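Please read the structure below before turning to the comments.
With one protein chain withheld, the remaining protein chains of the complex are depicted in position.
Per-chain residue numbering starts at 1, and chain names A, B and C are given in the order in which the chains are listed.
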């Protein structure tokens, strides 16, 4: 395809996280927005809220794809909330809607999204422990993550 | 819930349609946008493309929820394209993401979305033949459809 | 395709119903099983429970595709329970898994399934009020419904 729509990055991570992880996610959101990427995530708290905050502060678009039926459950920095009512099956939609994925720390849900993204042939970059998984590019900082994911998409 | 996010109307109809139906859908899109509603649809052609055109011309937001994996398949008047890769199951997401639904003519897919919207307790207004279904409010014009759906939401 | 797997009928109807409707559904289940059809439904009560009862009494297989995550929620006459956790999106799977559909009375959920079945090109037969919908074959009795659906599949 010749992409004419804005490119979009799935940012995946846990619904609650410590302050250092949230700071990383917020910084990542700002860097992705500055590169013109839209950010799509699961619309919840933790990493999802922080990356949306950062992206919005930098003028970017944020999309949150929620497990429930109620759009109001989205974190306040989600610009476009998409309800699914499909529970954990919404994880699939989070990665389907990005051209690549960046994981920020994360647990089992994040692991599932990494697997789905790889299965769909999306480039995957990870900040933190999932950087050691086969097929995943490790990044040591939000700056390196944003740069790596952009390079992977340009080379794709 | 106290709705703080923009209210959103699912506009449902066929992927190809005659010029008169398209004109109705375009007019409906403009009227919904003028009332501050976002428009969500299946992202395809026909009624979906016409309602997005009308809404965008009036400065409104349009969201298209697609059956396939490729966001580029959305019609050009979709502002935010959501890919699903879930085929016809995306019909559910079209109605889940609106606070009410308006049908413009339509065939079997539209019928399925009317049933899903009613099952979810969403008000449903129909321009054209589906106005005779139980539980559906008939409207004779785009103006009446927009007014009726707004009244149903305000009264909800 | 050359069908080598058992043919399967989606039986759709409300989760609660009166005794006469339940008797129709039970009789329908028996007749479908006697013709060698598997029965697939939404796995709940009402018409779904009655058709499963009838099919099982006649030695047929019954499959219930549930909205929730818990297989134990299936009615006791479901032989193979499939959980989805996808809420109303499971309606799609009910009709995808049949080669044709038979509606027994029913409300909005049933209407959605009729629309989805027609959209997928499945023959649809209805006992009761949905027999007047375009594209749907009306049947006056379980016997006529079973005969009609079998004829439609043999002619397909």
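Note that in this section a contact is a pair of C-beta atoms (placed from the backbone, for glycine too) under 8 Å apart; a residue touches a chain by one contact, two chains touch by 3 or more.
As the structure is a prediction and not an experimental result, all values here were calculated from the model.
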Contacting the left-out chain in the complete assembly, out of A:75, A:110 or A:148: A:110
Among B:6, B:85 or B:135, the residue in touch with the chain that has been omitted: B:85
Sole residue of C:9, C:93 or C:111 that reaches the chain not shown, by the stated touch rule: C:93
Per the touch definition above, residue among A:73, A:120 or A:152 touching the missing chain: A:120
Absent chain, residues of subunit A that touch it: 88-89, 91-93, 96, 107-116, 118-120, 133, 135
Missing-chain contacts mapped onto subunit C: 1-5, 8, 61, 63, 65, 69-72, 74, 80-85, 92-93, 96-97, 120
Where the missing chain touches subunit B, by residue: 69, 85-89
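Here is the rule we use: only the chains that are shown with their structure count from here on.
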Chains most often in contact, by C-beta pairs: B-C
Interface hub residues of subunit B, defined as touching at least two other chains: 92-93, 96, 120
